[in-house]
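Below: one structure, written as structure tokens.
The complex appears here minus one protein chain, its other protein chains still in place.
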Amino acid sequence: MTNVLLSSKNLSHHYGSQVGCIDVSFDIYPGEVLGVVGESGSGKTTLLKNISGLLQPSSGSVKFDTRVDGLKDIYLLSEPERRLLMRTDWGVVFQNARDGLRMNVSAGANVGERLMAIGARNYRDIRNEATDWLQNVEIGLERMDHYPETFSGGMLQRLQIARNLVTKPRLVFMDEPTSGLDVSVQARLLDLIRGLVSQLGIACVIVSHDLGVMRLLSNRLIVMHKGRVVEKGLTDQVLDDPQHPYTQLLVSSILPV
Amino acid sequence: MAAISGERKRSSRLKEKTLDGYNFAYLDDQTKRMIRRAALKAVAIPGYQVPFGSREMPLPFGWGTGGIQVTASIIGIDDTLKVIDQGADDTTNAVNIRRFFAKTAGVETTENTSDASIIQTRHRIPEVKLKSDQIIVYQVPIPEPLRWIEPREEETRKMHALTEYGVMHVELYENIAHYGKVTTSYNYPVQVNDHYVMSPSPIPKFDNPKMDKMPALQLFGAGREKRIYAVPPYTKVKSLDFDDHPFEIESWSECCALCESSSSFLDEVITDDKGSRMFVCSDSNFCADRRAKGHKGPGLPRKFEIKDIE
Partner (left out) sequence: MYVAVKGGDAAIENSQTLLAEERRGDKRVPELTLDQIKNQLSLSVDRVMAEGSLYDRDLAALAIKQARGDIVEAIFLLRAYRTTLPRFGNTLPIDTAKMQIRRRISATFKDLPGGQILGPSFDYTHRLLDFSLVENSDSPVAEEASENILEEMPRVTELLNDEGLIEKEIDVNEHEPFDVTRNSLKFPASREARLQNLARGDEGFLLALAYSTQRGWGKTHPFAGEIRMGEVGVEIIPEELGFPIEVGEITVTECQMVNQFKGSATIPAQFTRGYGLTFGHNERKAMSMGILDRSLRSKELGEAVNAPAQDEEFVLSHSCNVEASGFVQHLKLPHYVDFQSELVTVRALRKASTLSEDNKDSTDSKNVEAAE
């Protein structure tokens, strides 16, 4: 099974005269974690939106290995097809958990929603599945019927992850999933993500400015600078032996993990 | 049906019966045709909300203008009209709308459900089973069942088109998680013909089962929100639920104090300031009918206790 799961070819995006990203190409394979690293303004968030169907790129293509028709350009899919993809095969974990959660329904309902969206109609089953997933992300069951509003930042992020993974998507996009959290909370969350992703064999694109996060989670790394990819390769290789001056600067500016 | 045959023979009888200076049933014929086209489209796509060019009516928006426009467009001189609000013919709003049609269309009106060819209603479906030669017209305040979850029309239209209705069950899930049962008690959402999720208008969920496979045509008019939708005769209407928490309706341990009915929707009437109350049929015509046939309820107010409620 070495079919490409998602393939980006010569992807560019402009905001008027502003550059988002330029000529980005890469492939992701099933079960693989790809890290996209760069400072803010480097184009990594634009790239993530482009490849996750949220923002149509100015040029280039994004193809995804659909279950029925194989590799297809996601922007040539009909809207129903794209929306179906988003609630079944894909997950999106937002930097701000509030953007990805329904804050006015309970934690259990947040996890159960995707199941109901794909047709689950047995309350007991949905409840059990939600229970399992809250346990997976280490949220106490006594919090199951509470509103996310009462949760801490780390819990919100874990809830968002459970909400996405409950339908076992094949690809999850994560935008700075750990930023804004305390260091100890970050470490716990990273452990959790690493465990779940490898256990379920989910492919992942993680965008972060934090090389520590990348070292821990990603198999391969893309380094972006001013909208362009300046270096790519295996994570350890890129971090231990950076070739591009910008990568060298990035690596030297942080403490080794 | 009556609407069409009535249209042909309105000429002489019209002049003497309707209001000077106004069209038969108030609306001009162009508008009526536009509304009938919308209604036909609605019948063709059961449960789909058809936008229409709702007019300002001489009654306020929110007071039944949608139902009135639908009724005005399908009514003919030979029709017999019944208007109910809360199940009763004698509530002020029902009286007012019945007067409006008596004045502008000069049609026969009735309180007897079986005699009516068109029944306009707010908040109830009559207890007596409707027949295939009748049309029931519902007044609808908010036609969009997804509105509370998604306020944006652009988005809800997509959700309907793609039958993306998972969020409707999120609400039911929440009810059960917090209260152990579904607590939505009126305007309980239904799915029509296995596709569109539809608001049944604020009828009590007690009435929902009556909509399923009903022999009469069901038309829904929302004037302020400018939508018409329909359930054609004998169409499947299913109230949303979970497999292991099936849809259920209200029940009373009391019977009607006047006619002793134990199968109808009961209104609670407070009879003094000491907690005495009694229960009577909300459907006034159904109740009167039963009494005429000799049924007699306990009548006297009795002390209400919470443990009496199922």
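Just so it is clear, A and B label the chains in written order, and each chain counts residues from 1 on its own.
Rule of thumb we're sticking to: a contact is a pair of C-beta atoms (placed from the backbone, for glycine too) under 8 Å apart; a residue touches a chain by one contact, two chains touch by 3 or more.
Please read all numbers here as calculations on a predicted model, not as lab measurements.
Visitor: Which of B:T80, B:S114, B:N193 or B:T271 touches the chain that is not shown?
Guide: Residue touching the absent chain, from the options given: B:T271.
Visitor: Consider the whole complex, including the chain that is not shown, and state which of B:G47, B:G67, B:G87 or B:G166 touches that chain.
Guide: B:G87
Visitor: Can you tell me which of B:F101, B:Y165 or B:F206 touches the chain that was removed from the display?
Guide: B:F206
Visitor: Tell me which residue among B:A39, B:M57 or B:C255 touches the hidden chain in the full complex.
Guide: Going through B:A39, B:M57 or B:C255 one by one, B:M57 is the residue touching the chain not shown.
Visitor: Among the options B:R33, B:R99 or B:K129, which residue touches the chain absent from this view?
Guide: The one listed residue touching the chain not shown is B:R99.
Visitor: Could you please point out the chain B residues that touch the chain left off the display?
Guide: Counting over the whole complex, chain B touches the hidden chain at residues 22-23, 26-28, 31, 51-58, 60-63, 65, 85-88, 90-96, 99, 122-124, 141, 151-154, 176-181, 183, 185-187, 202-206, 224, 226-227, 250, 252, 257-258, 265-269, 271, 278, 280, 282, 284, 299-301, 306-307, 309-310.
Here is the rule we go by: only the chains that are shown with their structure count from here on.
Visitor: CA centre of chain A versus CA centre of chain B: separation in Å?
Guide: Once rounded, the distance between the two centres reads 48 Å.
Visitor: Give the list of chain B residues in touch with chain A in this complex.
Guide: Answer in residue numbers: 158, 161-162, 164, 166-167, 169-171, 173-174, 176-178, 242-245.
Visitor: Looking at the complex, which residues from chain A come into contact with chain B?
Guide: Going by the criterion above, the answer is residues 79-80, 83-84, 87, 102, 105-106, 108-109, 112-114, 116-118, 121-124, 126-127, 144-145.
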